[in-house]
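Everything on this sheet refers to the single structure shown next.
Left out: one protein chain. Kept in place: all the others.
Presenting chain A:
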Amino acid sequence: MKLAKAAFLLSALWMPMAVWAGPEVVSGPGAEPECFAPWSAETKYLQWPAKEGPYRIALVNGFVGNTWRIQMVKTAKAFAEDPAMKGKIAEFKVVSTGTDAPAQLGAIEDFINQGYDAIVTIAVAPDGFDRVIRLADKNNVVLVPFDNVLDTDAVMQVNEDQLTMGRTWAEFALKELKAAGVTSGKILEVRGLAGNSVDRDRSQGINEVFAADAGPWEMVSVVGNWDDGTTQKVVADAIAVHGQFAAIVGQGGSNGVIQAMKDAGHPWVPVAGESENGFRKAIAEYSDEGLKGISIGQSPGLVAIAMKAAVSALEGNPMPQLISVPLPVADYTQLKDGANFWSDLPDNFFTVNEFPPCGVNISGPAIMAQSEADSN
């Protein structure tokens, strides 16, 4: 009797566990495929039960304190005020936890407990989110990591394809070298933060394209940590040691590449790099003298896509589990002052912010105009 009672109690208490909801795996295609493109043909689709809007959304950032992150936070706030989103968002809250895993997990859990509908986040580590994923599923909360994504296929994530970015840089450099009649020589590769998956994927893309070409190309690698100052130093050292390069392919800190070339009097050659405003200014200024440049960026505007994807998932649309955001590419033929770079704005500002296919039209000046003291 006692046992039966206990068993009954147990089953009663198990009930809430049994209705663990979370997304259902469905077959594609999903909503707005031109914006929410699946990562590959194998990417599965997830579908959450539709909820009534407007929604409460939180952004849980980790590290804060570099231009990219600040621009990201500002973009998020501006996008929440965008006419296309304003009606769908009842409340939007932003917190930064620093590089502190328990604090970030706690903040995510807090927003789940507060009854928020979706949480977008830049994870401080690629692992360790099992508990909050479980809780999010239990409470039908849509959790969307972007930029630094998680090593899991249990949540919807948003990122740019870093391998393709590396390949596109290298293919552009090869195309420009061929056009200039150069078929061999030294290529300088500037790498990012060691041990990071983004650095690994970009470098792999760059090197496999040069290796596949008839060449012969001699690859020289230096590590610039995606930082202007470090990059300038290591590129200057490389130029001093190797004399001249046929082309330079840098992952980041592109302002530093340009400055080092200027300082050393290195002739302008094809240069591939990130999307800093200063880099684009230099390409526009010197492309006639031989600085054939291409600029592709990891956009702070990714946060807007992640927010839009969260809303779309809450509306009950099937969504790709891993969303590949199109690479924002601009080469020297496509640069236009006031459109995709701004000669009157600071150098270290990230130019790529807009994704027209997604209706994300927050340009650089719009972000810079938003006051930092502006309360949401």
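Operating definition for what follows: contacts are C-beta pairs under 8 Å (C-beta built on N, C-alpha and C of every residue); 3 or more make two chains touch, one makes a residue touch a chain; residues count from 1.
The rule is short, and it goes like this: contacts and distances are computed from a predicted model.
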Ask   = According to its UniProt record, what is the protein name of the omitted chain, chosen from "Monovalent cation/H(+) antiporter subunit G", "Cytochrome d ubiquinol oxidase subunit II", "Formate hydrogenlyase" or "Sugar ABC transporter permease"?
value = "Sugar ABC transporter permease"
Query = For the chain left off this view, which of A:S40, A:N66 or A:T99 is in contact with it?
reply = A:T99
Remark   = Where chain A meets the chain that is not shown, the residues are 6, 9-10, 13, 58-59, 61, 63-64, 70, 73, 77, 93-103, 105-107, 109-111, 113-115, 124-131, 134, 195, 372-376
